[in-house]
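Shown here is a partial selection of chains from the complex, left in place.
Note that the chains take the letters A, B and C in the order they are written out, and that residue 1 is the start of every chain.
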Amino acid sequence: MTTKIKDVLYPIAFAVGLILIWEAVVRIFDIPLYLLPAPSDIARVVDGELLRNMGATLYEAVLGFLLANVLGFLTAILFVHSRPAEKGIFPLAIALKTTPVVALAPLLVIWLGTGYWSKVAASMIICFFPILVNSVKGLKAVEHEAWELFSAYKGTKAEIFWKLRLPTSLPYVLSALKISSSLAIVGAIVGEFVGSNKGLGYLVLLSSYHLDTPVMFSAIAAAAVAGLILFGIIASVEKRVIFWQKVDEV
Amino acid sequence: GCGSNSASNGTSGSQAPDGGSASSATAATSSAASMDAGTQKLKKVVVRLKWINQAQFAGFYMAKEKGYYKDAGLDVDIRPGGSDFPSVQMVSSGSEDFGVTGADQILMSREKGAPVVALSVIYRSTPFVLFTLKSSGITSMKDLEGQKVGVKLGGNEELTYRAMVNKAGVKAKSISEMPVKFDLSPLLTGQVKAWPGYVINEVIAAQEQGEEVNVIYPSDYGINFYADTLFTTEKMIQKDPETVKGFVQATMKGWDYAINHPDEAAQVTVQFGDQLNLEHETKMMKASIPLLEADKGPLGQMEESQWSTLQDSLIDVGFLKKKQDLASAFTNEFIQP
Amino acid sequence: MAAISSLAGSVRERAAGAAFDAGGSAGASSGAHLQTSAISIQNCSLTFGSVRVLNGVSLDVRSGEFMSILGPSGCGKSTLLRLILGLLRPDQGGGITLHVPREEIGIVFQKPVLMPWQTAIQNIELPLNIGPQRAKQSKAERRERAEWTLELVGLADFRNHYPQQLSGGMQQRIAIARALAANPSILLMDEPFGALDEFTREKLNIELLRLWANPDTKLNTVVMVTHSIQESVLMSDRIVMMSPRPANVSDIVQVPLAHPREAEMQELPAFLSTVREIRKQVKAL
């Protein structure tokens, strides 16, 4: 077997094995459906409804993700070019970072209502810090000698930004995007928990009220899949954009 | 049943001295369990409430406080529930013994194969209402047409709301629904015009914020879904009917005491809960009393007709796929001494 | 504050053949030959925190000369080049005068410092595309110039390779090509050939000397830091020897070899005796 084939076969074999064991355990011990559904029970409830809700969550998550990343990167640029801004705001940003969005979600609903925006905002808040922190790191990761090279040739601030800082920061930025791709989904779901009538978060809650554990599991699985989709997209973008670096697989 | 009867007599008449009803009830239960109580250790049981600790569950606290549970040979651990808290799962999985939840949950759980049985109802007249700010001028379901209404999706609240809409014959499509949780501010800020909540809790909370409110009662539309029922599993009933009986009766005796001593009940409640406000709990306790309908026969007794209209509504809105056997979904047998 | 002034106008005259005047040793000739000076360093000291790296260095780089700087590792050679470029400022009392415009100075750092996201040719073009250079040439001219220097360092076949696809030696050659692309009149080089094997090194040594001698290029003055005594003797007119930290100019050795230099000169007695003399001095430090 070549390594490539192994790379695909091993996880599939392992996943299939796990699922079979799960199915067997549920059947042999006759575990009630409402406690732990078998994989087959979960597969049975996957339908267009689930996909529609997944779509809604993805929409909110992607919107929050994009806004947070644009805003976070711009803030990072500000920080890198203004020492007082960085010194003054960055420590607060780190303090804010430790504030759980879950705790903020009810406030967001009060302020922004139960429409898309409260979920988008939850998603934004959760995605904002990774991109801010990594962008600042990345924009500062410029090799001292490279900076000297640009200075020696009298490159302008703008040239240093576009031709040096920006490309240097890309690996850091993309690593942040990979981190926050799954956080974006978490944010949207947290927002949905507080008040919504669609999305995977709503589905999880609803199915928990109705004791419909298979649907609940299918929604959780859909959340994982949504996260993987976003992650996969970013990872493939990363391969193209930072072609000059060997990229981590995680 | 004499114990409960004497209690309800107490309430319906003028304020009877506490001693009378309470002591007679104590005598009744302790005689049933007297042989064990002294010699045997107390049996540990857990009851999972539907919501956080508050006067909504004053009967449980009083039963514990006054030693009714102990007299029944029980050491009861009263645990609060919460938002999205799956108390039915906790009880049906066997990790806890009793729980409080809506009658709708009982039927839905049974359909999903969780064999739970309602043992008694707490509020015979549902505390659930829709309410609006007085300034909105909305006083009936009809007025809600074209308005934005808060809806608590998924549970008892949604069901009751939909049944009210149906019964009132208003155009459901013209009402725009906004999913809400338990935070009142969308109503206070005018984001929604009507709010679903308990008359004994949210309505009072709104009033405490200095707002005057109009209340739309389900009963005005002929609807009364049991919102809080005490339940356990079929297995528990089979295995240990004595404990079930002892627990139900002690609890109802606790309620009886609370009805007669609302101020004391509120005080005890505050001890059980965290950061509770005595004034608010006293109001809640006092508002609870009429809903318990102590004058309508033994406290906690359920009526088949209520269950079957609930079941019809559940099927109507699609929460329930097929009819359940109501006879096994609830029983009044443990209320009788 | 230190004064860094720049006298405009590039000095084009070439001191053809080495000046064989003896006794060019020790001490600063600062300000003495202003008409033929390219860079004047006057009494520059530099302190990092509490560590004094340079200790009152005075040095005059003559216009048209090839000067090498030799000195023990860590003595402050790179620091001196940074001072000339204005990337560091001397401590109070020191001053640096450039007798050509600042943008006519090219630099090869000790490390290649290539942009990993740019191909070889793009890296070489970099200095042409930034700062004041940008406006001077059209896009096509800039590209052409870059192609020419790429060929000069013998890497035309690697035009579209990224730095990480090149060996250390190739990367350093790209860095040299980049410095030459900007068509400098003064070239500062910090151990540019350290990463190369002897043969490639010698080839590039000679190539650089040709370029320096070629009147078609603006290149006129070279200051090269090296740790090879052989290389310094083979290539330069004068060798500046620095003492260990806190560094100072301990001696300036005049190389008694004629131009143009050839690899074979390494067997001439004059070459060998100069190498021997310097080796002796190095040991004495």
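To be clear about the criterion, a contact is a pair of C-beta atoms (placed from the backbone, for glycine too) under 8 Å apart; a residue touches a chain by one contact, two chains touch by 3 or more.
Since this is a predicted model, take the numbers as computed values, not measurements.
Chemist: Each kind of chain is drawn once; how many of each are in the full complex?
Modeler: In total, the complex contains the protein chains as A x2, B x1, C x2.
The criterion applied here is as follows: only the chains that are shown with their structure count from here on.
Chemist: Graph shape for the chains shown, where an edge means the two chains touch. Line, ring, star, complete, or other?
Modeler: Drawn as a graph, the chains make an open path, so a line.
Chemist: Closest chain to the overall C-alpha centroid, by per-chain C-alpha centroid: which is it?
Modeler: Here the chain at the core of the arrangement is A.
Chemist: Measuring centre to centre, with centres taken as mean CA positions, what chain is farthest from subunit B?
Modeler: In terms of C-alpha centroids, the chain at the greatest distance from subunit B is C.
Chemist: Compute the distance, rounded to whole Å, between the mean C-alpha positions of subunit B and subunit C.
Modeler: 89
Chemist: For subunit A and subunit C, what's the span in angstrom between their mean Cα positions?
Modeler: For subunit A versus subunit C, the centre distance works out to 50 Å.
Chemist: For subunit A, write out the residues touching at least two other chains, lowest number first.
Modeler: Residues: none.
Chemist: I need the residues of subunit B touching at least two other chains; which ones are they?
Modeler: none
Chemist: Applying the document's contact rule, which stretches of subunit A touch subunit C when the two form their complex?
Modeler: Checking each residue of subunit A against subunit C gives 143, 145-146, 148-156, 159, 163-164, 167, 170, 242-245.
Chemist: Under the touch definition given earlier, write down the residues of subunit B that touch subunit A in their complex.
Modeler: 84, 86, 88-89, 92-93, 105, 108-109, 112-114, 151, 153-155, 177-181, 183, 185-186, 189, 191, 319
Chemist: Spell out the part of subunit C that touches subunit A in their complex, as residue ranges.
Modeler: Of all residues in subunit C, those touching subunit A are 82, 85-87, 102-103, 105, 107, 109, 111, 113, 115-117, 126-127, 129-133, 162-164, 182.
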